[in-house]
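All protein chains of the complex are present and in place, except for one that has been dropped.
Our next item is chain A:
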Amino acid sequence: MNFLNGMTLLLVYQLAGEVTVRLLAVPIPGPVLGMVMLFLTLMIRGRTPEPLQNASTALLSHLSLLFVPAGVGMMAHFDRIADEWLPITLALFFSTIITMVATAGIMQVTTRWFARRQQGGDQADE
């Protein structure tokens, strides 16, 4: 029952997200808005109910499984991929690496910069 309640809650928020996105015609995917709504609810309530904790842990601990059916979809696109394999594979591979390295670099530099500034600010206060 516990898991079921948590799962129901997740579906209710997804549904609320999907309906809102369609009513307001905003270009944000429904589940993403549902996540924002759930996050705000948790902020207001100040704690995560146990059924929700269980359902979300169960779903997120096997997140990779959920991508498998989409991955198998490759077989429906073999022709297209064979036609343009060079731009597809190289652009995908290098752009992923560029994104990973650039984001990590920017995060590293900005985190350090703000930590130093905050420390500087604290010392100035004293």
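Heads up, the rule we're going with is that a contact is a pair of C-beta atoms (placed from the backbone, for glycine too) under 8 Å apart; a residue touches a chain by one contact, two chains touch by 3 or more; residues count from 1.
Methods note: contacts and distances are computed from a predicted model.
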Refer to UniProt and select, among "LrgB family protein", "ABC transporter", "V-type ATP synthase subunit F" or "Thioredoxin reductase", the name of the complex member that is left out. "LrgB family protein"
Chain A residues touching the chain left out here are 7, 10-11, 13-14, 17, 27-32, 34-36, 38-39, 42-43, 48, 52-53, 55-57, 59-77, 80-81, 84, 86-88, 90-108, 110-111, 113-114
